[in-house]
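Note that this complex is displayed minus one protein chain, with the remaining chains in position.
Here the chain labels run A and B in written order, and each chain numbers its own residues starting at 1.
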Amino acid sequence: MRRWVENDNVDMVAGLVASSVTIATTKVLEENNKLGLVNGSAASSITNEHCTPNHIHYAYDTYPLANGTAGAIVKEGGKTWYILTADYAFGHSMEKDVTAVVEKNGGEVIGSIRHPFPTPDFSSFILQAQASGADVIALANAGADTTNAITTAAEFGVTQAGQTIAGLVVFLTDVHALGTEVAQGLQLTTGWYWDMNDEARAWSDRFMEETGARPTMVHAGIYSSTIQYLNAIEKTGSDDSQIVRKQMMDTPINDMFATNGRIREDGRMVHDMYLAEVKTPEESSGEWDLYKIVRTIPADEAFRPLADSSCKLVSSK
Amino acid sequence: MSMIFGVPMAVLYGQLLIGVINGAFYALLSLGLAVIFGLLKIINFAHGAMYMLGAMGTVILFDTLGVNYWVALFLAPVLVGTVGVLIEYFLLRRIAGQDHIYSLLLTFGVALIMQGILTNIYGVSGLRYSMPDVFKGGVNLGFMFLPFYRAWVIVAALIVCFGTWFMIEKTKLGAYLRAGTEDSQLMQGFGINVPLLVSLTYGFGVMLAAFAGVLAAPIYSVTPVMGSHILIVVFAVVVIGGLGSIGGAIITGILMGVVEGLTKTFYPPASSAVIFLVMVVVLMVRPSGLFGKEA
Partner (left out) sequence: MSQNAGKEYEQLRISGLHAFYGESHVLHGIELIVNRGELVTLLGRNGAGRSTTLKAIMNMVGRRTGSIMINGEETMSCAPHNIARLGVGYCPEHRGIFASLSVQENLTLPPVVRSGGMSLEEIYSMFPNLYERRFSQGTKLSGGEQQMLALARILRTGANMLLLDEITEGLAPVIVEKLGEVLLALKKKGLTIILVEQNFHFAAPLADRHYVVEHGQIVEEVSASELHAKQSVLDGYLGV
């Protein structure tokens, strides 16, 4: 990565998945004054204490995921929480955000456990979460860890016994892998869903033709942010990172990904988020017909307010 | 409720049982490794890939041909075993007698190729395999809810482990295997087709891995890389038990599952390292392993 930027003169880096890697990468970008478009990573710290003028965090982060999902569940009566946390930067950030949201809404976190990343077998941790007697078992992990935990929880009869599972970072592909039988009823927050409007559907059909799968919010975010970046270069006629960034901040984003999205000075792209629920096998009409959108969370409400930000770019204003 | 170090007894029993279940997988896998090491004197780095093939095979057989769990439990190991025999015949045989490093690199390469091909086709996000209906649900043991399938895993793994132990220690075929482990040249001098025995042994060893893979399919996430995660742990288990010891591999496998389970209860962040810690201690105190013969 450092080689790309320093030797190969790469101007822009997109994608960026594991949060810990992303945070290290953005430092290199800052030193070299290039631009990073972060889509895959989740940690909200990327545009908080780790913000730089050289990256934009686009698709989502842990704050709205925690806020959307956890907030909704506490309001529905899930008062006591037990958190299974992936033991690395993203998991810690998620746990912090969730705890804040739960407590703000009058709930209580009665325990948590940090599991190694990745963990192939969750039975031991699920058993401990079960024994805690908490109303809600929250999964502050992602990807295979989340799907493993959900499968194991279903196997050990967690939901039958009256506990709720809250998946905090759940992607469409995860739900697809789990299947509606196991995942039904799971509430999650997403920045985008392929079937949410005509524009998204049309773009997803093209994606499906190319890849044979439906896109997740990360795929859509990478596409949208790259188009925005190229448009900004075209408009300004420059590939200087700060000129491009300024142009991107000044342009509201209206495309297949977002409606009235905008990029804040901390590098956070804020847009509407959606609280979704996984359909039951009966409701689902096909392999990829997996979510129903329960509620739209307005952009201002979804992301961490600038007032609470510890980003150096904000406080210097 | 009585407590031990701040952990309720009921939780502890549950963790012990979970440990035995995970240990059953370790036992099956390390058993295969030990069998292969005994006769072939090679460290089979393709073992994890064979476990993965067993699990992936189960899912693929179901998705494409509708093969059910019970048939897969038999068919997938046989298919993987056949792959193993072919690998032995066409690849491993050519480097027999060379330094360990060659077979290590070769089997590692084979594992990477298999992993790579399957990743290309299926991706790494995991395939879905539905639990067979008969195993849905579970039984409440008082201290924990035991899913029927996990109980089945223990039973099946113990039967296969015991069967393998019996075959090796108590039958004629096993006598060939043990004798071949000591002096395969003399065995040939007696008119025993050792090359065939070697092929079949490798095939059988990887069959055990594939069997573990089938058992894993309904409960673990089935991905092309699932084998590489578990392989390193299983190597540590084999080292702890003592290379080439059949009974040692089984007992150590289960023991390490329990140790790991207890660590997950008392200090979860160490759970992925604890087996290696045990390995280091064992190597310092008893370099030939808990059940290995003193050199």
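As a convention for this text, a residue touches a chain if its C-beta (ideal position, glycine included) is under 8 Å from a C-beta of that chain, and two chains touch if they have at least 3 such contacts.
Bear in mind the structure is a predicted one, so any value in this text is a computation, not a measurement.
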item	value
Chains on display which the left-out chain touches in the complete complex	B
Touching the absent chain when the full complex is considered, from B:112, B:156, B:192 or B:225	B:192
Where the missing chain touches chain B, by residue	172, 175-176, 178-179, 181-183, 185-195
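One rule holds in what follows: only the chains that are shown with their structure count from here on.
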item	value
Where chain A and chain B are represented by their mean Cα positions, the distance between them in whole Å	36
Touching residues on chain B, where the partner in the complex is chain A	8, 10-11, 14-15, 18-19, 21-22, 125-128, 130-131, 137-138, 144-145, 147, 149-150, 219-221, 223, 226, 229-230, 261, 264-265, 268-269, 271-272
Chain B-facing residues of chain A, complex	87, 113-116, 118-121, 123-125, 127-128, 130-131, 143-144, 147-148, 151-152, 155-157, 161, 173-174, 177-179, 181
